[in-house]
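All protein chains of the complex are present and in place, except for one that has been dropped.
On to chain A.
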Amino acid sequence: MKKSFTLLAAAAIAAGAAGAAQADLVVPNLSYRTGPFAAGGIPYADGFQDYFTLLNERDGGIGGEKVLTPECETAYNTEKGVECYEATKGQGALVYNPLSTGITYQLIPKMQADGITLYTPGYGRTSAANGKVFEWVFNYPANYWDAASVAVKYLLDENGGSLEGKKIALLYHNSAYGKEPIRTLEELSEKHGFELSMLPIDSPGQEQKSQWLQVRREKPDFVVFYGWGVMNSVAIQEAANIRFPMENFIGIWWSGSENDVIPAGAGANGYKSLTMHGVGSDYPVYADLKQYVHDAGKAAGDGSNVGTVLYSRGMYAAMVIAEAIRKAQELAGTSAVNAAQVRDGFEALEITEARMEELGLPDFGQPFAASCEDHGGPGMARIQQWDANERKWTLISDWIAPDDEVLTPLVMEDSAAYAKEAGLTERCN
C-alpha cells in the first residue's frame, strides 16, 4: 500500500515537473480559493492572475518575456504553503506573494537561504521594512504597524487632536497577523493617553459572541479591527446586532472588502476601513482588462470580482511585481532575469505618480521609492467608508502618513532581535 502510493506519487510529481517551461518569467501564485479565508483569497488571486494575463496578452509579457503564474492552493495553511513553495521553486520562481502572514514567517528564512524574493505588500513581518536585515523581503508600500498608526492618527483628527481618556479596543485575529499591531498600539496609547483593550478572536472566528459582549460591557469609544476571512463579515454583523456605532468601527485594509460588509446589509452602513489604494473600477486599466482578459475569456476564476477592493489589491501587487521585474531587466540588461536580479529590481524600484498614470492607474496608490535600507515604503493609507445603499466604498480622507517617530524604533528593535536570532549582519553600511 505504502510503496505503491510512493511510486504513484513519484510518477505524478515527475510528470508535473517535466511540464514546466524554463524560459519564461515564473511568478507562482500561492492562492487560497478554499477554506474559511477563501472570501478574501479568491478576488485577490483573480486580480493577481488577471494583471499578468493582461501583460501577456497586451504587451507580450514583460520586456518580451511571457509571465507564467502557476497557481498552488494553500488554504491559508502554513504546511500547505510550504509544500507549495517547495513544489514551485524548482520551476525557476522569481518572487512569491503568499498573502498569509503565517506562511510569510515560514518562508522568510527559507527564501533568504534559497535567494528568492518575498514580496508581502500590506502584510507579513512588519520589521522586514528594515532592508539592512531582511535582504530578500519587501513589504512596501505599507505594513501592519503603519496601519495601526494611521488608524490612530485618523481618530486623533476626528477628535480634535486628542484621544486623552478615550477607550480603544483592538479586535484581532489571534495569530501572528492580529498580534502584530499590539506593540505599536501600546506605544501609541502611552503617547496619546488613550486606554487600550485587547479582544482576541481565535481563527477562523465564526463565533464572536463573547468578544462583542465584552464590547458592550466595556463600551469602548472606538474599535480597531484586524480580521481576515469569514471573521470580517461575522464581526460586522455582530457590531450591527449590538448597534455599535459603525463610524467608530475601523478595520485594517484586510477587513474592508465588499464581501465583508454586504452580508450585514444596511447594518454595515458607515463602517470604515483603511485602504492603501484607490477603490472602484473607474481606472483606465480596467478597460484594458476587460478588452484583453475578460472579453477574451482568459479571466482567472469566474470573473465576477473585477473592481472589488481585493481584486484591485491583487492587481496592485501584480503591478508592483511587474514593475520590479521591468526594473530588474533594465538593470541587468537582459530580459531573461534570474531571482537575484529580480531582487535588485525590487530594491531599485521607484513608483512615481507619472508611472502609475502610464499604467492606467492615476491616483491609485502612493508613490514610493525603495532603497537598500528601506524595504517598507512610506506606509500611508486612506480611509474608506461603506455606503450600504449605494453598495460601494467611498474614500473619505486623503493619504495619512503614519507616525514614524514611534514606528521606526520599533522596527529597528524587532529586526535587530531577528538578526541576532538568525545570526545575520547588517547590510548597506
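Everything below uses one rule, namely that a residue touches a chain if its C-beta (ideal position, glycine included) is under 8 Å from a C-beta of that chain, and two chains touch if they have at least 3 such contacts; residues count from 1.
The working rule: contacts and distances are computed from a predicted model.
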From the options "Insulinase family protein", "Amino acid/amide ABC transporter membrane protein 2 (HAAT family)", "NADH dehydrogenase subunit L" or "Spore coat protein JC", the chain left out of the display has the UniProt protein name "Amino acid/amide ABC transporter membrane protein 2 (HAAT family)"
Among A:182, A:262 or A:416, which residue is in touch with the absent chain?
A:182
Can you list, in ascending order, the chain A residues touching the missing chain?
1-2, 5-6, 8-9, 12-13, 15-16, 19, 31, 33-34, 38, 42, 71-73, 75, 77-79, 82-83, 86-87, 89-90, 101-102, 105-106, 108-110, 112-113, 125-127, 174-177, 179-180, 182-183, 200, 202-203, 414, 417, 421-423
